[in-house]
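A protein chain is absent from this complex, but the other protein chains hold their places.
== chain A ==
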């Protein structure tokens, strides 16, 4: 099992957001999480990745056999959990290159490997840039500094490729992207589907799922999963909206 979320409750600033969330994700699976605004989609990604301020109050989460909720934020990352941000922040003056190398080295150290040499890293980073259609000059620029919305998202996918995580959580990565950028992001994700790596794709729109075809679709409402199905569920939601599911929300 890659990820096993059981009856998870979580609160943010004293407000209960997740109220009994359960999902099982096996290696290689792609799960889409959909749901109306305020249903707890982003909270789920934040709780799983250990963002300060997001507190799990009950339930359990097992990640690759570890008790995820007991792990520090950075430990979760090093162990292979990756969150692609909806709104990546800027870190002025810190070059993308320096940042990415530090991230890759932190993971390598965790795995008992030596730091990657600067030469090897530069080569790897340049190749990865190409895969997401970013000019190599982005490596020299400050992290997300002055990037357009689409560039920030592609930069997230580039980081995901470099870090080769086991579980990728994409938090509304499609928001604000035009069709071309969406295609690049989807191609990046699809290229990383290797039968072992798992994905949680959080999205508001069915559109992204035309490009990243999920194995399962879950509807999150009121802090828990109210409906699960295969990819056809997404199309049904697209046609009918979320209203018809309201009866299922407790």
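Just so we're on the same page, a residue touches a chain if its C-beta (ideal position, glycine included) is under 8 Å from a C-beta of that chain, and two chains touch if they have at least 3 such contacts; residues count from 1.
Please note the rule applied: contacts and distances are computed from a predicted model.
Trainee: Which of the following names does UniProt give to the chain that is not shown: "TonB-dependent receptor", "ABC transporter permease", "Fe-S cluster assembly protein SufB" or "Assimilatory nitrite reductase (NAD(P)H) large subunit"?
Mentor: Going by its UniProt entry, the chain not pictured is "Fe-S cluster assembly protein SufB".
Trainee: For the full complex, which residue in A:9, A:107 or A:197 touches the chain that was left out?
Mentor: Checking the options A:9, A:107 or A:197, the one contacting the hidden chain is A:107.
Trainee: Using the document's definition of touch, tell me which of A:85, A:121 or A:147 contacts the absent chain.
Mentor: A:85
Trainee: Which residue among A:59, A:142 or A:176 touches the omitted chain?
Mentor: If we include the chain that is not displayed, A:142 is the one touching it.
Trainee: For the chain left out of this view, which of A:68, A:163, A:212 or A:233 touches it?
Mentor: A:163
Trainee: By the contact definition given up top, give the residues of chain A that touch the hidden chain.
Mentor: Here the touching residues of chain A are 49-53, 72-74, 77-78, 82-83, 85, 88-89, 91-95, 98-99, 102-103, 106-107, 110, 142-143, 159, 163.
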